[in-house]
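Working notes for the structure below.
The complex appears here minus one protein chain, its other protein chains still in place.
Should a chain be cited, it is by its letter among A and B, assigned in written order, with residues numbered from 1 in that chain.
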Amino acid sequence: MKSYALFLGCTIPARQPNYEISARKSLEKLGIELVDLDNMTCCAPPPLRSIDLKTSLALAAYNICLAEEADLDIVTLCTGCFESLAMTNSLLRDNMKLREEINGILSAVGKEFKGVKEVKHYLQVLVNDVGLTRLKREVLKPLDNLKVAAFSGCHLIRPSKYLKFDDPERPRIYDSLIEVLGAKSIWYRNKLRCCGGLLRGYADDIALAIARDKIVNAVSAGAECIATLCPFCFLTLDLGQMLIKSTYKEEYNLPIIHYAELLSLSLGVDPKELALEIHKIKIDKVLEKIGW
Amino acid sequence: MSTIRFMEEIRRRYGGETIALCYQCGTCTGSCPVSKTSDRYNPREIIRLALLDNRQEVLYGDAIWLCASCYNCQERCPQGVEIAEIIFTLRNLAIREGKIPKLYEEFANNLVASGRLAPISKFLEKKRAEYGLPPMKPVDIEAVNKIFSATGFLELFSRSKGEKS
Partner (left out) sequence: MEEIKVGVFLSDCGGQLSKILDFNAITSFVKSIPGVTFVAQANEFWRGDGLKIILEAIESRQVNRIVVAESIPKVSEVAIAKAVEEAGLNPHFVEVIDLKDHCAWPHRDSPLEATEKAKAMLLAAIEKVKLMEPIERAEYPAVKSVLVIGGGIAGMQAAEDLAEMGFQVYLIEKEPFLGGLAARANRFFPTDDCAICIQSPSSLKTVANTSRKCVYRSGISELPNLKIYTSSKVVKVEGAPGNYRVAIEQRPRYVEIEKCIACNLCSNTCPVEVPDEYNAKLKTRKAIYITTPLVYPPAYVIDEKACKFHECAKCVEVCPTKAIELDQKPKQVILNVGSIIVATGFKEFDPSVIKEYHYDEYPDVITNLEFARMIDSFGPTNGAIIKPSNREPVKHIVFVQCVGSRDRRWNPYCSSICCMISLKHAIFVKETNPEIDVTICYIDIRTTGREHEYYYERARELGVKFVKGRPAEIIHDPATNKLIVEVEDEILKKFLELEADLVVLATAMVPPEDAKELANILGLEIDSDGFFKEYNAKLRPTETMHRGIYICGGATFPKDAPTASLHAHSAAIKAAKFLMNGKIVKDLKVAVVNEDYCGDCEFCPVTCPYNAISLVPKDNGRLVAKVSDLLCEGCGVCVGTCPVGAIELKHLKNNQILAQIRALLSINGSSKPLVLAICCSECGHAAVDSSGMAMMSYPANVRVLRVPCAGIIQVQHILEAFRAGAQGVMIVGCKPDGCHHGVGAQKAQRKVELAKRLLSEYGVEPERLEMLNLLFIEGDKFAEAAKKMTELVESLEFIKLP
């Protein structure tokens, strides 16, 4: 049984039990042990990088040091956390000068970044540790050709120079993970484009316009839901549809579902266990289609 | 007031090194989800203003805060200009001038207070228990603040708050 230090981040435990429950349940079912470490702090996301780059590197490196001490690779659910930690890990592994500087800072708390552990997104665990073949075998309730608009969020694939997750222009991994559950990952315009989530709170109008674009493109391509990996994308598109309704007077009712939820459902987890009431856009149509 | 050119000031900072390679092809703006939606943000224009040393306009303007950090521009730039990193560099510089958006200030406050974007409340812990989720692990807030103090973040942050008021 493979074990990982679970890096939950801030948003998922505070606001999206549907994500946390489904991720924990599905990974557990697939034989992945998730260890909750003490003292993990904020991942040092773009807002912190915006204030001070060195602080953000030091904070991310601090989290990685905790995993290094526990001799565990990190797995993240949130793609934002994945980007912050994986980018820092890659930067500090390759740039010795920067590593020295950051270790100078970390010495204040008795830590040293060594660069000996991996930072993975849980999709990588599914592909590499579980494998598509086994995953396909484990599916109890196939998603019955559900037309899914795959949306990985930016920070799973970009900046590709550091994340090296998948081809930044033609990613395939996420789509293959959706299709292995029996759904269909459909083409829709500007599929890889940002949801605008990071502008929420600073320029809500722009953020909403970008989110609306995403919804419109998915709907016009015939999507029955958008599958997300990032709690911010989820909020932006799910809650966003309420705001689109009040701002643009447009109603799309396109379910936004975390991939982990789709995974749990296909693995046979009862929807009642998944805190699905969190969804602003109800996903009953999807549940119905896949036979729950 | 610094005496070096603004372009040099950016180029010397980590993340800003590639700015001078820009030849204004517009691939960044063409790739930008924000530019597509709003004319308030144009990464090519920000780089151009910076290369022509328009320090004030760049650092005190609204535009640098409108990047969604999606990195699409950076992936496609034919000259390898790290546009998203340059935007971070510009924001770092702006904050050193005391120019910090409220959202970021709140974010920093929460971080200093709890080591998280938002503190975990009693109510939340109760909800988690109801969902069958394990209790939240503690954050070593003392360690986090030691890091903030070692990087100069606390000082930087209180200074920019001070200058604002």
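Keep in mind that, in the parts below, contacts are C-beta pairs under 8 Å (C-beta built on N, C-alpha and C of every residue); 3 or more make two chains touch, one makes a residue touch a chain.
The structure presented is a predicted model; accordingly, all values stated were derived computationally and were not measured.
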For the chain not depicted, the shown chains it touches
A, B
Which one, B:Arg44, B:Arg91, B:Arg128 or B:Lys146, makes contact with the chain that was left out?
B:Arg44
Which one, B:Gly80, B:Pro119 or B:Gly132, makes contact with the chain that was left out?
B:Gly80
Touch as defined at the start, partner being the missing chain; which of A:Arg137, A:Arg189 or A:Lys245 qualifies?
A:Arg189
Those residues of chain B which, in the complete complex, touch the missing chain
21, 23-31, 35-36, 39, 42, 44-45, 72, 76, 78-80
Just the residue numbers, please: which parts of chain A touch the chain that's not shown?
167, 169-170, 187, 189-190
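Please note the rule applied: only the chains that are shown with their structure count from here on.
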Mean-CA-position distance for chain B and chain A (Å):
21
Per the touch rule, the chain A residues reaching chain B in their complex are 10-11, 13-14, 17, 20-21, 24, 36-42, 46-55, 58-59, 62, 98, 104-106, 108-109, 154-155, 158-160, 168-169, 190, 192-194, 196-199, 201-203, 205-207, 209-210, 213, 275
Please output the residues of chain B touching chain A within their complex, sorted ascending.
14-15, 33-34, 36-38, 40-41, 65-66, 68-72, 74-75, 84, 88-89, 91-92, 95, 100-101, 103-104, 107-108, 111, 115-118, 120, 124, 127-128, 131-134, 136-140, 143-144, 146-153, 156-157
